[in-house]
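This report concerns only the one structure given below.
All protein chains of the complex are present and in place, except for one that has been dropped.
== chain A ==
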Amino acid sequence: MMEATLRKETCQAVAQYILGVESVSEDVSIAIIEDTEYRLRQLLQESVKFMRNSKRTKLLPKDINSALRLENMEPIFGYSAPRRKQFRVVKSCPGLYVLDDDLVDLKRALDEPLPKAPFEPALEAHWLAVEGVQPAIWQNPLRDQLKDAKTTSESVPVEALKPLKHALSKEFQLLYDHVISILRDEDGEKKKACLRELARQPGIQQLVPYFTLYIHEEVRLYHNFTERLFSVMQLTRALITNPNIHIEPYLHQVMPSVLTCILGKKLCSSWMDPHWHLRDYSSSVLGFIYKHFGPNYATLQTRVTKTLISALLDEKRPLSTRYGAIVGLVSLGVCEVQICLMPHLPYLSQQTEAELHRSDLEDERKLSLAKIYGALILAAHVCLKQNEMKGIDSEVSRNEDSDDYQETNIYTIHIETCRSFDTEEKNRILSFVPKFDSLVEVLYEQFGDSMFPTVSNYF
């Protein structure tokens, strides 16, 4: 800051190029430049006062403008856009910085839809401390993020702890009972709010073992009640997506329940129940676990894929299990689909299609077959889509955020995109990706035109 000084050449350059004055004598330019510098410093001093009284620690263009107004000068417009402008270094001339000044097409700017209005300032009240102790709620910083201002110098002596009986305080017991009763009985807003809190509160760490036990028990006891299982899966999802708790030690208890909800033989009391949704939703949960904890949890990924493939290839398993295996694999990611599912795809689809065209089918079986066929198309489409737009990860993860029952249909996005294709479109894609010609050829051979526009017919 101290070294910032203007040079007299600046004055001459400004005079020449901006004001059109041919020559400015040395004395004059020195006098002008010194005065300019003085004014700049004055301006800076005043604008810092505006910054300070706006309780900011960063000087903004509007502070400079306020200082200019204070000195009865015209403010400089055009720099106080909400999007912060960055100065760029000019490569050929070190020490020179410029602002990006893009040309804007006026017509296009006028035609563009208006940008979204910013949110209104909002106020939220919460406890920062209760009798000097900061409660573990998500509005407060987490314990391990706390930079304690008082640095304790003495090191904590390491002690080997004896196994302790886990004692749960009365408040936690009440909370647990309350949460469980809401999950079991309520629906709608209250349940949503409950799940939302479970997905972000750091304070429930104590309850995690109890919740995992609950999940395990519920799935074991009520594997015919689709609604109930769905609630359990929602709870699982909330717990694993909570960034503020550690659930890794309990994953081994959760995984079997999730896999059961995907692959279970009969997850319903009647075949009309929406157990397909349950399988879709559970597989999205599985996908989340697979992607987030897989890298750090040895053998998780191999165990999951093994389980799914064996379920898929076992002819004796019921159709619902095989359907679950397919959507499960799809949820794991493109790589897994290509490696594990693709080799079996032609065989599976031929078999399914052949059976589907038989006329003497029961409704239940027909629906199951259609579902499987749809899942296969989805898998194929995931591959195709991935290859088409290389590197852009837009797959299944997209519907991870939806908690809602109805929106969990894993195909929603894909069907929409499939519908938009027609034959020309398909050919266009083919021409775009000659490298994957062979893949598309294989897929096309299996599904024919139905691969693109007619997927919805089967649903």
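In this section, a residue touches a chain if its C-beta (ideal position, glycine included) is under 8 Å from a C-beta of that chain, and two chains touch if they have at least 3 such contacts; residues count from 1.
Heads up, the rule we're going with is that contacts and distances are computed from a predicted model.
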{"item": "Record-based protein name (UniProt) of the chain missing from this complex, from \"Large ribosomal subunit protein bL32m\", \"Ubiquitin-conjugating enzyme E2 1\", \"Chaperone protein dnaJ 11, chloroplastic\" or \"Transcription initiation factor TFIID subunit D4\"", "value": "\"Transcription initiation factor TFIID subunit D4\""}
{"item": "Residue among A:7, A:49, A:178 or A:220 touching the omitted chain", "value": "A:49"}
{"item": "From A:26, A:131, A:189 or A:363, residue that would touch the chain that is not displayed", "value": "A:131"}
{"item": "Which of A:10, A:140 or A:351 contacts the chain that the document leaves out", "value": "A:140"}
{"item": "Touch residues of chain A, complete complex, unshown partner", "value": "1-2, 31, 34-35, 37-38, 40-42, 45, 49-50, 52-58, 60, 62, 66, 70, 82, 118-134, 139-141, 146-150"}
